[in-house]
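Before anything else, here's the structure in question.
Every protein chain but one is kept in place in this view of the complex.
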Amino acid sequence: MNVYEMGYAMTATRVAVNGYGVIGKRVADAVRAMPDMVLVGVADVATDWRVRTAIGLDIPLYAATEPAGSAMRAAGVPLAGTLTDLLGAVDAVVDTTPKKVAGTNFDSYRKAGVKAIFQGGESHALTGHSFVAQANYATALGRDTTRVVSCNTTSIVRVLGALQDARLLARARGVLIRRATDPGESHLGGVMNTVVPEQNIPSHQGPDARTVLPGLDVVTMAAMAAHTQSHNHYWSLELTRAASREEVLGALRAAPRIAFIRMADGLVALNTTIELMRDLGRPRGDMWEVALWEDVLTVEGDEAYLTYQVYNEAIVVPESIDAIRALVGSITDGPTSIAMTDAALGVRQEFLPPATPVGGPEPARTAVT
Amino acid sequence: MNVYEMGYAMTATRVAVNGYGVIGKRVADAVRAMPDMVLVGVADVATDWRVRTAIGLDIPLYAATEPAGSAMRAAGVPLAGTLTDLLGAVDAVVDTTPKKVAGTNFDSYRKAGVKAIFQGGESHALTGHSFVAQANYATALGRDTTRVVSCNTTSIVRVLGALQDARLLARARGVLIRRATDPGESHLGGVMNTVVPEQNIPSHQGPDARTVLPGLDVVTMAAMAAHTQSHNHYWSLELTRAASREEVLGALRAAPRIAFIRMADGLVALNTTIELMRDLGRPRGDMWEVALWEDVLTVEGDEAYLTYQVYNEAIVVPESIDAIRALVGSITDGPTSIAMTDAALGVRQEFLPPATPVGGPEPARTAVT
Amino acid sequence: MNVYEMGYAMTATRVAVNGYGVIGKRVADAVRAMPDMVLVGVADVATDWRVRTAIGLDIPLYAATEPAGSAMRAAGVPLAGTLTDLLGAVDAVVDTTPKKVAGTNFDSYRKAGVKAIFQGGESHALTGHSFVAQANYATALGRDTTRVVSCNTTSIVRVLGALQDARLLARARGVLIRRATDPGESHLGGVMNTVVPEQNIPSHQGPDARTVLPGLDVVTMAAMAAHTQSHNHYWSLELTRAASREEVLGALRAAPRIAFIRMADGLVALNTTIELMRDLGRPRGDMWEVALWEDVLTVEGDEAYLTYQVYNEAIVVPESIDAIRALVGSITDGPTSIAMTDAALGVRQEFLPPATPVGGPEPARTAVT
Partner (left out) sequence: MNVYEMGYAMTATRVAVNGYGVIGKRVADAVRAMPDMVLVGVADVATDWRVRTAIGLDIPLYAATEPAGSAMRAAGVPLAGTLTDLLGAVDAVVDTTPKKVAGTNFDSYRKAGVKAIFQGGESHALTGHSFVAQANYATALGRDTTRVVSCNTTSIVRVLGALQDARLLARARGVLIRRATDPGESHLGGVMNTVVPEQNIPSHQGPDARTVLPGLDVVTMAAMAAHTQSHNHYWSLELTRAASREEVLGALRAAPRIAFIRMADGLVALNTTIELMRDLGRPRGDMWEVALWEDVLTVEGDEAYLTYQVYNEAIVVPESIDAIRALVGSITDGPTSIAMTDAALGVRQEFLPPATPVGGPEPARTAVT
């Protein structure tokens, strides 16, 4: 059921997506899945299968620049107009163009008088506000622009923010094992059979999280590994006090967009979680949640250790949707927007139905403390 | 819209799937997508996330063996019964159990009086009939069993069979670059940073194609490469006569379940095709078609050269569906069954809408003859 | 120059290597490179290229078991005798057999009255002593057996031990990114395109380091990544006091078998270090040193962060050599043995000649703090 069927079209927020790439195409689909939004169109510069797929999906396509428009028309790509046309017909634009391009669009959005949501590749300084829905929806209300932080930073804010909200977190030291490139682009230049350590400690994700959670005591180290799908974070946490494992889990469960998975269920590696997403029938096999291994989480005294998976292609999509509502002001309450987004997408805290053992003790778990 | 909604339940073919793995879960979903079939249930022996996913999808789950049933119940997996129960309630079973297991099920199916479709991991001798819908649907009609040939062999029969039907094929020599393991199992033992040549020439796929197309003059060599998704075949063909490129393409276009892709559209590697499938919203990103690179196909005199992609996780799914109808006899005409299957799944010959260049010549293609 | 040429044969320690695999073949070569040792022979059970390579290198080959001897002779592998024969002719044996096998050899070695060095796959309990040369050579002197700890644990003891010796280390929290399998066996079952988190926190390497350095406050988390050569560790360290970067580096430089590499030299990933080893003409491209990125090391107040590379195929080789001398008692001083081993192998603290800039300022380093 979408906005057209519900008859909300007159009051729906009109949205444009500029940049129909890994993030943009997902944001476009998510906008189409929201009951209170309408996707007016997407803009891009490509002429190949990627934009022609949009046309096959009945998404109005606009040329992001004049030269691109000429090339696209010459290539037989049917256009609904240019980015200027598109901006004239929307309330908000989500900019998902590549790093260097996004900044140059800033003035165009302002001139057109549309609210603009940028992505984590841009600097905090561009917008002066960085966004993660659960942390600071309120401060984004009515602003002209915000920046949805990167996939890694989003996950850090979700998880560490949850522990901070419960007044449990004193200090966090993390190691991020990043994917080398996205699966649809892995023929263009990835890293093979090696690990590439980030040259700077702290890597930028720690400081970046402080653009949303200013007081966070966090240091990150990062490495790029030889796989294409999703990041994997490892954290050593100092707590404000000795706590039980259930207290820590409880704090995490109280936060949105963190899902709990278990080694004991056979979900033992990044690829098994991804296979599960495919089996759940999710679009593109996407996972919008941070997937945290519940049965690996260990708490000893005032220290906690945990690992989770960050599906970088999709994790910022629900945040982008919430950011639209916050800027436009159509929903003034963060939790309400989060709930709307999550219901429409199908965000979950548990991916599997609960097991209800019959006729015997719970089965042994495989080598898990 | 499925069988329940259409009120066809009384006449629908009742189907079981034994083995809820890479192929089985896809066959189960395909059965549910068919207007003339009902999925009564699936059987398996696992206790982990895989079968619990089935339950989350409201698929009745049966224990494939008695010991498995005890373990599953102990693990809290809700069961609808055992395989014996399941076989008692269906017209046909698709056996998608692992290689060594399938043969042992043969007698159970016969005793239960259900039609049985096996997979390509089993020998031709087990059933005495090997099946590819476009090639020999008619000879499967009313039989008790058949074997849907393997993913590689299915693709060979589709492509070489199309050329044979057009009386164009004299001799085929192929090299198969196989994926090492499936993506959901790539943590369990794949091959890394190497290529593993098949030790025997011809590899088994050539002779195997002759179980469906007896007269084929085909020799295959095979190698396993260090990737997880889909096979890639390269063929040198001797034609029966000098032919034009369009004649060869015409013969291929006349066959079902071959889709045409182009380097010029940016579909330049196995992963780009897979990304396209994800973007098309296909379940699990599946591709049931052989994807043949139209603009790489080269014909010189009486020789032709071509390459195509075989999405091994899904290519045999439509064949399995057709095999059900052939054995049960619910549809006696092969092309009709193929059309029904393909319409329900969304099988296509072209993945992209046609390009209609405006205001200029066709854009240059990238380095393609 | 080896023992034969030097005329030391009469007094040289006679050594056997049982298990001619990844570690065993390297220990065998290292024994041959030592001026005070003679390799009497190696024992194995294989019949393929691996043991035939030994024969091509003029290494006497013995059958590790009777059945293996029959198979080896039948396969045309020329044998010098059985393991019993070999043990009768040596002072010490280095056991580099697979995990389950090594324990069963324990009694054979004791009966033969030979000193026995086991590898890190075995438990500490087997020998009651675990060995890293720089840490506890003295306590191994004259013992019948010891266990050279695993590659990961060896690196931990070298690096954390160095900081502990300088009274700088209070607490260490590490993340280990492990290689999936060795390059010569990567066709047999590795992990592809994924990361596999270790299910237990702490992973075993932390506690294992305490078998050598009992008081260490260390916790490790581990993951297996999709590459074949060498591990990569990341450490967050709490120091006993605020210290300067130079103090920390100084402590590390005071320890043996830690080499310093720099991102600024273009050594930016695991594979570049390995390429350097190949270029240096090292046997098999081996690196016996922990390679620590000097210009990534960061110290802030009483915290330090660092990353290093562990070449798992070779790092325990010099330790195994030292362990022989310690058990046999031929050298009673640890540093003397270490120096002998390192000189014979070519162990280095710096791999590149120093740069001496001329006519200008030091060149800019690439994005390194």
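Letters are used for the chains, namely A, B and C, taken in the order the chains are written, and counting of residues starts over at 1 for each.
Here is the rule we go by: a contact is a pair of C-beta atoms (placed from the backbone, for glycine too) under 8 Å apart; a residue touches a chain by one contact, two chains touch by 3 or more.
All values derive from a computational prediction rather than experimental measurement.
Of the candidate positions B:71, B:221, B:249 or B:339, contact with the unshown chain belongs to B:221. Screening C:75, C:138 or C:242 for touch with the missing chain picks out C:75.
Considering the whole complex, the residue from C:85, C:144, C:238 or C:265 that touches the absent chain is C:265. Shown as candidates are B:33, B:102 or B:191; the residue that touches the absent chain is B:191.
Contact between chain B and the absent chain runs through residues 173, 175, 177, 191, 193-197, 199-202, 219, 221, 223, 225-229, 232, 234, 236, 263, 268-271, 293, 295-298, 303, 305-307, 366-369. Mapped onto chain C, contacts with the missing chain fall at residues 25, 46-50, 52-53, 55-57, 70-71, 73-78, 183-187, 192-193, 265-269, 271-272, 274-276, 278-281, 283-285, 351-363.
Within the complete assembly, residues 180-181, 183, 186-194, 196, 226-228 of chain A touch the chain that is not shown.
Throughout what follows, only the chains that are shown with their structure count from here on.
Spacing of chain A relative to chain C, judged by their CA centroids, is 42 angstrom.
Distance from the chain B centre to the chain C centre is 48 Å, each centre being the mean of its Cα atoms. Centroids of chain A and chain B (each the mean of its C-alpha atoms) stand 34 Å apart.
Contact with two or more other chains is made by residues 191, 193-194, 196, 226-228 of chain C.
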